[in-house]
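A single protein chain has been omitted; all remaining protein chains appear in their positions.
Let's turn to chain A:
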Amino acid sequence: MPFTDLQRRPAAAMLFVIASIPSSVLFAQTATPTPTPTSGTVASTPPATAATTVPQPVPMNRGVVVLDPAHGGVDSGSRISDTLVEKDVTLAFAFKLRSLLTSRGFTVVMTRDSDAAFEANSPSTPLSLDDRAGIANHQRPVACLLLHATSAGSGVHLYTSDIAPTAGEPALQPWLTAQAAWVGESGKLERQIATALDRSRVVLASGNAAVRPVDSLTCPAVVVELAPSGDDPATITDTSYQQKVSEAIAGAMVFWQHQAQAPVRILPVPPPAAPAASAAATESNP
C-alpha cells in the first residue's frame, strides 16, 4: 500500500501496521518501560548469572513521544516577521502535532503548553534547556522532537546531533554527550521523517547541528525546524501548510514506533581480580 494512502487513512494505516508487526513488539507498548529482547542475545528464561552479564537494551516507551516547542516566555527565539516570533509558531505547531499523534494512539508529553514553562517546585523559575532534556529523558520516549521555526529558507529543516556515536549506553553517561548512544537511531528517525515529508511534497533540508539540548537527550531525537512554505514569511502560520507537515510527521511516527531499537546498556567493567584470589589459584595449580 502506498505511503500516501496510509496518510490519507490513518485508521487503515494503524491496522496495517499492527497486523504486520510481531506480538513481541506489541507487548513493548506499555506505560512502564519494558526492555525489548534483541535477537539471539537474551534467552527466554535467562539464568540469574546470565542476567547480570548479558547487556540489556535500554528501556523505551514505544507509545510516548516528547514534543519540545522551543523557546517561550522571555526567550522569544528568532523573529519571523514584524508581528511574529518563533516561540508562538513552535507552540502552535506543537499543538497541531500533538492532536494528530494523540489520535494515532501516542501519549504526547510537551515540555511547555503555554507561553512560558516553569519548574514544578518553583513556579517563578522558567524551565532551562537542561530541565527540558530532563523531562524528555524521564519519559524514555520512542522519539523526541525539538520544534523550531525560522524565516530563512523554505519547507522543513531536519537536524540531528553531530556528536560521535557510541556502541551502547554506559551506566554513567556524561550529560553533555548523553545522545551519543542514540545518534544512530536519531539518524534513522530523521530519514523516516524526511521520507514522509518528501512524499507529502514538502521542501526538505537535513543535516547535523549542535542545537541545545539535543546532545543531552537519551532518546531518538530530531530537531524539526519549520520554515515558510514560500517566499512570504507569513506562510509559516498557514494552517493547511502546518497541517500537511504535521500529518507527514505523525504518519512517520506510526512507522517509527515499531522500528526504533534501543541501544544496549554497557555494563561497567568488573574490577581486576584481587591478589589473594590469584595467589590461591597459583597454589592450587603449582
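Simple rule for what comes next: contacts are C-beta pairs under 8 Å (C-beta built on N, C-alpha and C of every residue); 3 or more make two chains touch, one makes a residue touch a chain; residues count from 1.
Methods note: contacts and distances are computed from a predicted model.
Missing chain, UniProt protein name, picked from "ABC transporter permease", "Sporulation and spore germination", "Transcriptional regulatory protein KdpE" or "Paraquat-inducible protein A": "Sporulation and spore germination". The residue touching the chain not shown here, chosen from A:106, A:159 or A:256, is A:159. Although one chain is not drawn, the whole complex shows that of A:129, A:203 or A:266 it is A:129 that touches it.
Note that of A:96, A:212 or A:258, the residue touching the chain absent from this view is A:212.
Where chain A meets the chain that is not shown, the touching residues are 70-71, 75, 77-79, 86, 128-129, 148, 150-153, 157, 159, 163, 174, 176-177, 205, 207, 209-212, 215, 223, 225.
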